[in-house]
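This is the structure I have questions about; it appears just below.
Of the protein chains in this complex, one is absent; all others appear in place.
Note that the chains are named A, B and C in the order they appear, and that numbering of residues resets to 1 at the start of each chain.
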Amino acid sequence: MSLRALLLNCTLKKSPETSSTEALLREVKEVMEKHGTECELIRVVDHNVKFGVSTDMGDGDEWPQIHDKILASDILLIGTPIWFGKLSSVAQMVMERIDGMLSETNEMKQLPLYNKVAGCVVTGNEDGAQHVTSGILHDLMQTGATIPPNVNCYWVGEAGPGPDYVEAGTTSKYTKTLVQYTGNNLVHLARILKANPIPAEGNTSE
Amino acid sequence: MSLRALLLNCTLKKSPETSSTEALLREVKEVMEKHGTECELIRVVDHNVKFGVSTDMGDGDEWPQIHDKILASDILLIGTPIWFGKLSSVAQMVMERIDGMLSETNEMKQLPLYNKVAGCVVTGNEDGAQHVTSGILHDLMQTGATIPPNVNCYWVGEAGPGPDYVEAGTTSKYTKTLVQYTGNNLVHLARILKANPIPAEGNTSE
Amino acid sequence: MSLRALLLNCTLKKSPETSSTEALLREVKEVMEKHGTECELIRVVDHNVKFGVSTDMGDGDEWPQIHDKILASDILLIGTPIWFGKLSSVAQMVMERIDGMLSETNEMKQLPLYNKVAGCVVTGNEDGAQHVTSGILHDLMQTGATIPPNVNCYWVGEAGPGPDYVEAGTTSKYTKTLVQYTGNNLVHLARILKANPIPAEGNTSE
Partner (left out) sequence: MSLRALLLNCTLKKSPETSSTEALLREVKEVMEKHGTECELIRVVDHNVKFGVSTDMGDGDEWPQIHDKILASDILLIGTPIWFGKLSSVAQMVMERIDGMLSETNEMKQLPLYNKVAGCVVTGNEDGAQHVTSGILHDLMQTGATIPPNVNCYWVGEAGPGPDYVEAGTTSKYTKTLVQYTGNNLVHLARILKANPIPAEGNTSE
């Protein structure tokens, strides 16, 4: 059974600038690929994604393509840096576009992320990772995704300004463990749900 | 396949005071019982649960019994009121005790809540439900639980002081839908995971 | 003593679309104007503000003008809608640009918002206002602003999708009180700090 994963990097920096979040996303991607998962990583800010809560905001909006890739995936992984203790504005822009999916359903009349799994990758200098992953995973759960155990993969340094993940975090034993847990559990649960979908009973819009 | 669910009401008020959180928990309980799930509801503040992060804080601590009931359950549902936009102190005390479970494992060397599912029930006068459920579900996910879609069942009223759920919320069509989604999806996912446990691969302490 | 206030509306919708956040901001503005405060209201999304954390991101970035207006003001009021329980992406983009001010100082070597006061206005359908204002006011406090009492002016409706502030909230007695508290206390504290600035002792970058 072949799985597909979509990884959205919500850094503020356009390619080819170095992104710590992308570095950590790539580590989780590698774990999922070892399981044969077909992965695509998109740096959102390289695309013309517009502010809004409709699926197509028009005027060259490139969200509709990302929207369709989400629907075609079994696994959705959102990556974001931390700014002022919160998810990046690009990540929140993505969540607002996903909010627009609350008015859509799958063919079973369930919310569109049913039978998909979701996780979160966060990098920051110092503080805020769990607050950020809490909010993002909750949004995705509200849109129908299942959240496997231990799919909040993050690195933060000591209190105060300091080096980034790519400068100081890549040897973190704790983060290495989270990379394994996140990558493996996303695949495990995606496989389980693909073979055993959630019944359309008591969870449809009708 | 028979399932067991544990529902923890983290109201500040001892029995037999009316608890809006308990009223909403009972509605979700009824949905799970229709599926044949054996449910137990505990009002934590009626028991001598102590502050701390060890499994047994001694001196008459009654957490160990609740701890064992969690391990014996397939479904864990935490209910809490909102105070100042946050989970109740009793709910946070429970989460701190669950934090102590991070040093324990199941027989597969996974965290103790693996192959269990978790949800959250929240009532408040006006504001803060999603913030509260985000934090609680994230904690449980970190301890190994799987979070099914749409298992944040809540009611809040309009901005400002006002009536409780039992006084003003029980006719809310939105909350009634959340009751159905939460109860049904907890059972659906618990069944799926009981029949198809998460492989102990890339997610154990070894 | 004449005061200046800058009000930033962080709605996702460009003018002239109706913005509930703008409607509530205007109510607070009116209170401040009764005190003779000179107020300017900017809808951020009408301007070419770029993602980033530097004061000038180049390429036509219009943040520098807003940055200078902040420095020229005694009062800063951030208004945002709630999406998925969080501040809007536009509001977070603004906070990221304000994050860039952490590397600047006033002429006393204090952070640039010292001796300014800040408040927050939030509108949403149902839930999340206090979580949003907590985060925004904290960011501004970290950048040097003083937070007067009761400057979190908000409206949210009952749980679930529903009408906006302009459709259903404008008669809320609670929100009307918050409008008064917010507008009056921003002016009171701004006056007090203008006449009695915070000494540059133990709070400078040297």
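By definition in this document, contacts are C-beta pairs under 8 Å (C-beta built on N, C-alpha and C of every residue); 3 or more make two chains touch, one makes a residue touch a chain.
These numbers come from a predicted model, not from an experiment.
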Touching residues (missing chain, whole complex) on subunit C: 31, 110-111, 113-114, 130, 133-135, 137-138, 141-152, 180-181, 183-185, 188-189, 192-193, 195-196, 198-199, 201-203
Where the missing chain touches subunit B, by residue: 12, 45, 51-53, 83-90, 92-93, 95-96, 98-99, 135, 138-139, 142
Touch residues of subunit A, complete complex, unshown partner: 84-85, 126-131, 134, 154-161, 169, 172-175
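In this text, only the chains that are shown with their structure count from here on.
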Fraction-based call for subunit B against subunit A, same above half, different below: same
Per-chain CA centroid nearest to the all-protein CA mean: A
Rounded Å distance between subunit B and subunit C, as computed from the means of their C-alpha atoms: 36
Whole-Å separation of chain centres (CA-atom averages), subunit A against subunit C: 30
Subunit B, residues touching no fewer than two other chains: 130, 134
